[in-house]
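One structure is given below, represented as structure tokens, and several questions about it will come after.
With one protein chain withheld, the remaining protein chains of the complex are depicted in position.
Let's turn to subunit A:
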């Protein structure tokens, strides 16, 4: 009777293998979170400021606020 031999399983450095796997995963997760924040919050905020100031007319803004009675030094006409 012949018995098929199973391949010898890995018996050493199992914790090291698991640690390497999970540490790699942890770093990926943390970089992913940072990337999510960067592309979801930080970059849109930078773009919003750039867009706001691209065609910003301070005098037009001032006149609109003045008409609304916002200023103490410049009452509405």
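Throughout what follows, a residue touches a chain if its C-beta (ideal position, glycine included) is under 8 Å from a C-beta of that chain, and two chains touch if they have at least 3 such contacts; residues count from 1.
Operating definition for what follows: contacts and distances are computed from a predicted model.
Participant: Refer to UniProt and select, among "Mediator of RNA polymerase II transcription subunit 18", "Nucleolar protein 14", "Cytochrome c oxidase subunit 2" or "Dolichol phosphate-mannose biosynthesis regulatory protein", the name of the complex member that is left out.
Facilitator: "Cytochrome c oxidase subunit 2"
Participant: For subunit A, which residues touch the unseen chain?
Facilitator: 15-16, 18-19, 22-23, 25-27, 29-31, 33-34, 37-38, 41-42, 45-46, 49, 53, 56, 58-59, 61-62, 65, 70-74
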